[in-house]
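Complex shown without one protein chain; remaining protein chains in place.
The first chain written gets the first letter, and so on, giving A, B and C; residue counts start at 1 in each chain.
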Amino acid sequence: MAEHAAVIGIGQTDFDAKRVDVSQVGLIREAAERALADAELDWKDIDAVVIGKAPDMFEGVMMPELFLAEALGGVGKPMLRVHTAGSVGGSTAIVAASLVQSGVHERVLTVAYEKQSESNAMWALSIKMPFTPTMVAGAGGFFAPLIRGYMERSGAPEDTGIRVALKDRLNALKNPVAHLKLPDVTFEMIQNSPMLWDPIRYLETCPSSDGACALVIGNEKHGRAASRPAAWIHATNMKTEPTMFAGRDQVMPKAGLECSEELYKKAGITDPRKEIDCAEIYVPFSWFEPMWMENLHFAPINEGWKMTYEGATALDGDLPVNMSGGVLSTNAIGASGMVRFAEAAMQVRGQAGDHQIDGARKALGHAYGGGSQYFSMWIVADQPMQ
Amino acid sequence: MRDVAVIAYAQTPYVRTERVRNEVEMLMPIIDEVVKKAGIPRQEIGFTCSGSTDYLAGQSFSFVMAVDAVGAWPPIMESHVEMDGAWALYEAWIKIQCGEVDSALIFSFGRSSMGETAETMTLQTDPYTMAPLGPDAISMAALQARCGLDAGLFSERDMAEVAARNRRNALTNPEAQLAGEFDVEALLAAPYRVSPLRDHDCPPVTDGAAAMVIAAADVARDVSDKPVWIRGIDHRLDSHQLGSRDLTKSPSTRLAGERAGVSPGKIDIAELHAPFSHQEIILKNALGLDDDVRINPSGGALAANPIMSAGLARIGEASRQISGGAASRAVAHATSGPCLQQNLVCVLEG
Amino acid sequence: MSEEREPVTRIVTPVRVAYTYTPGIASERFLRGCKEGKLLGGICDACGRVYIPSRGACPRCAAPTSKFQELSDQGTIITFCIVRVPAENIAVDLPYCTASILLDGADISFTGLIQGCPFEDVRIGMRVQAIWKPESEWDYSVGNIEHFHPLDEPDIPFKDLKGYS
Partner (left out) sequence: MEDTKSPGDDGLSAPHVLEYAYKRSLGPVLGRFFTSLRDGRIEGVRTRSGRVLVPPSEYDPENGEATTEDFVEVGPAGTVKSWAWVGAPRESHPLDHPFAFALIELDGADTALMHVVDSGDEAAMATGMRVIPRWADETVGRIQDIAAFIPEGRA
């Protein structure tokens, strides 16, 4: 890597089902202003802007970054718009980091957002095309069969998903910006919630949220000069495989296995379970926690569920996962990947408040999208990589 | 900065309506062609980046399907911008600058003909105060042309001459869509489409795709006899609200041109992404190009305007001119957004 | 104006975009097969794997699927889901069961509705058979298959389904 890069400012909006108090402009500015304030910087200090979001049909604006970029002080600056399906928030952060790592820019502002309340996610995600009867009912309809495949091959106990959901919902209570908060949530409440896409229950799924996340990424000079601790980016990686091809393992996609393997190599990590202090990963349906524990090489194949069962992924476990309450609690789709990356950075900066993991020095941020085919990840730490 | 070169470029023939092939079927042959030309085994290309937009295809996640045309198995390091392929090239160039990879495949595609392109572009405008009034792409460009005419920066005759020259140039480009000899007097006698624009001032609706391979110096010299070097690349943005801009100028193009290093040094040719005739004149001024610079030898966007590929195609066409020996230094430009809102400038040398 | 009105906080902006959609060479071939009650799989020019439906390419080879072969309308359930939540664009009474079905002779699974047995009996490895609409209703659509129905055949063991998740 030509240059070190570090997260020097983080801002998230308050997330809610309908942020009717703000326009799209107000939403992204709320995140960006919080990130700039955190970095103690002004609009003029920013060299370039990178915007990410999921499909334009959510808001009904083609390339909305064109009208939004000027609200981010983008006039006269370079602006990029990234779209890599559900992984986009992560990929967007990676593109922003690369603008700094390349030595082209010193300080970059990146924002990912979604204002899902402007339309309907189920509509925007499953647009009916001619000649093709729609049979897959939104994201749940796509992912539920993969979860059943995982249950069959791993033999995981049926309540694994409920345990994940309970943990994440309890974690969300400690996160002031989280969307869905259920103060009296219990195992039974989740277990008794309606089956939507059998085997996925209502409380094992993510909500639809409005919200945005912003990061300021600086080079080594600005990372060292920052008034608050910086989160140093040790490695980033992205991997893609096609949606449907003969012989594809959709449950345990090779793109994810290879993405994390290469990521650890770049970051000099040989034993991820031991060397990584906490992980914030993209779990839109509870069962994806055990699946991704395996895909991320934290657990042997077919044994990821044991980590959930043993409490390893709890806040007091040996590898806390989704300290923020995760996607299960907050899901503004385009922003969700960046929120994962931001949470990892907050942990190593020691700024995660009630959901802070004591002594977190190295953390993983993870996002995925499409039909479990797009992966983006980063490792951040409290010190620059040696 | 690492030296990076264009080592291969290919595009589909540009047509009004690609009714037979879908996007994947359009892309497969040109990706195959460009990878073969590049001489780098497909699995060794370090990064892939594409540019497209869902609203041309009429479906969410339309770029996901395009991955089928790449051969992403084993999995590849890949990204996508919801922008013209020229910005996909920029992201790939950055990735090479990071030292992470030494080569990259870039592609972009779109079938404009499936929709009403001019109206689809309305959706690019501010959704609160502009889009509800339905300003189409031609009407917005016409507002810009009027500003330049009123300011005396160019005449309708100048605009017709731009159109005639581009379409004459296109006669030598077998992949162009609209080519021919046009008499300026006859063009000026035609009625207005949306005044002050006539049909000849507007781009054709075009379906098409483009693909490119770039590589860092070591690889480029190894696999290519005639690498075309990217000497500078930069892109900038102007305000979105038409009423808060001086539409007769393109400050973002000027700035990007300065950063990319257009001057000093003689420019032989320029490939400018000017979908409307008057925009070529605005861009030429913004880049400070002399009158002896040959503009759009390919015919430019007035001869074929494959939305999402037209910008990448300018860089591809300029690189062809250099590798073919017709030029030694060229500037290529891409634009996005209403009335040249966002602009990318790339300086290429043999 | 004498009466005080509430401030405006939201606007409704209808967006309508009309297209003429064309499916592409391989999809068109498949759809024309459907119209005649045939399930045509596309064969990869490079590796010979059989795709249904083919979108024109074998994604692992990035090669065209230019030859076609008719496939059986029987297959095996690879995985499934029981949907109990309404979705826009889907006009099937709730609840319903969708499954990934590997048709005999295909190398990739295909989505279909399962009917003809209680949901509790649907399982991975179960053999199923397409039930077609009356021929007079056939169109350029895989929707000509009304649903899949269980076959009275032994299940395919899970281990034999490896590679077709």
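Just so it is clear, a residue touches a chain if its C-beta (ideal position, glycine included) is under 8 Å from a C-beta of that chain, and two chains touch if they have at least 3 such contacts.
Owing to the predicted nature of the structure, the values given are computational and were not obtained by experimental measurement.
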Partners of the unshown chain among those that are drawn: A, B, C
Contacting the left-out chain in the complete assembly, out of A:2, A:129 or A:173: A:129
Option from A:6, A:50 or A:71 whose C-beta touches the chain left out: A:71
On chain C, residues whose C-beta touches the chain left out of the figure: 1, 5, 7-23, 28, 31-32, 140
For chain B, the residues touching the chain missing from this view: 15-17, 19-20, 58, 113-114, 116-119, 122, 127-130, 132-140, 142-147, 150, 177-178, 192-197, 199-200, 202-205, 239-244, 247, 305
Residues of chain A (touch criterion as defined above) contacting the omitted chain: 18-26, 29, 43-44, 57, 59-60, 70-75, 115, 117-120, 123-124, 127, 129-131
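By our rule, only the chains that are shown with their structure count from here on.
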Contact graph of the chains (line, ring, star, complete, other): complete
Distance from the mean Cα position of chain B to that of chain A, given in whole angstrom: 33
Sites on chain A at which at least two other chains make contact: 60, 127, 129, 242-243, 245
Residues within chain C bordering two or more other chains: 13, 15, 21, 23, 27, 59-60
Chain B contact footprint on chain C (complex, rising order): 11, 13, 15, 17-27, 55-57, 59-64
Residues of chain C defined as touching chain A within the complex: 9-10, 13, 15, 21, 23, 27, 31, 44, 47, 49-51, 58-60, 78-85, 87-90, 92, 95, 98-100, 107-108, 111-113, 119, 124, 140-143, 158, 163-165
Touching residues on chain B, where the partner in the complex is chain C: 19-25, 28, 31-32, 42, 55, 58, 65, 67-73, 113-116, 119-120, 123, 127-128, 131-132
